[in-house]
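After the structure tokens below, expect a handful of questions from me.
All protein chains of the complex are present and in place, except for one that has been dropped.
Entry: subunit A
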Amino acid sequence: MTFATAVRFAALRPFALAGTVFAGALLGTPAASPAQPVPQDWPAKPVRIMVGANPGGGSDTIARLLGDHFSAATGQPFVIENRPGASNTIASDVTAKADKDGHTLLVAASTSVSIAPHLIKLGYDTLRDIQPVGLIALVPNVLVVNKDLGIDTVAQLVEHMKKNPGKVKYGSSGFGSTHVILAEQFNLAAGVKSVHVPYKGAAQTQIDIIAGQIQMTFDTVPAALGQIKAGNLKPLAVTSPTRIPELPDVPTIAESGYPAVETQVMYALYTTAGTPRPVVEKINALLNAALGEKTVNRRLVEFGALLQPMTVDAFDGFNRSEYERFGLLIRRAGIKAGS
């Protein structure tokens, strides 16, 4: 029962942040103070970490892992707030419009910060209103096909697709997911055609590939690894620049002849633009310390992620280049909403 109560209070938290005195008193937390804190004071009060997806997904798991670590390191509670919806951009929207004091953080993936801005109309400007803090992890994708097709290499797949134009169907996790961008990019690079069949998530896609309803997908390695190891899905290539330890025999997509398809899903930490630079630096240092910490590190690696801590400036550059690169891929492939 106490747990359920805590959950309801967490749900009430936006009231407190909106400055409602009643809810603030109820929570026992001070109402949001308009004054800018001295950087050394960060965190001066509980920090919320916005997540654009439901509990349980990749960004949520990572946010909870980091949140626990940040709480222990700073002595202030870090509360995860899930605001799913609109291609995971609602959480970004909240972050963009929050107080510029670093007490609202955002854990986001490529879908919401690099892809969605090119596809849907947003109430904020991703590059202008959201401050990049640091890279958390890069997660490689893997091209998998139905194992009964008798296809063992990317070259064989391309040959098969050329012989059967429009017959090969690829699954995705819906409009605007990295699966679509990768598959369309692959079509462009190899000069082939495949049909997009959208799904609600990786599990359903996998079932239909195993059952032979559809033929291929670009899935994230953590999602696909179990079925690959069980021999149910045939991996053809990973989209990371180098081979990965979990799948040492699977070539990279560049080795297979299509370097243009090389793409990893990025998970990163952001805060509101306009947050004082020393605060941003402090959060970056906290993040990079957490990534170096043994338990956090081990769990992220088990999750299938490659860790690559960056300074604020380095990540700002990386974030921008990912934004531009996905924008280019989307324009080239002619992907548009509502079409």
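Everything that follows uses one rule, which is that a residue touches a chain if its C-beta (ideal position, glycine included) is under 8 Å from a C-beta of that chain, and two chains touch if they have at least 3 such contacts; residues count from 1.
Everything below uses one rule, namely that contacts and distances are computed from a predicted model.
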item	value
Absent chain [UniProt protein name; select from "Glutathione-dependent formaldehyde dehydrogenase", "Transcriptional regulator with GAF, ATPase, and Fis domain", "Tripartite tricarboxylate transporter permease" or "Polyprenyl synthetase"]	"Tripartite tricarboxylate transporter permease"
Selected residue (touches chain absent from view) among A:G150, A:G174 or A:P278	A:G174
Residue in contact with the excluded chain [from A:E81, A:D129 or A:E184]	A:E81
Hidden partner chain, residues of subunit A it touches	1, 3-4, 7-8, 11-14, 54-56, 60-61, 64-65, 68, 81-86, 90, 119-120, 123, 166-167, 169, 174-176, 195-201, 203-204, 206-208, 210-211, 213-214, 222, 225-227, 229-230, 232, 299, 302-303, 337-339
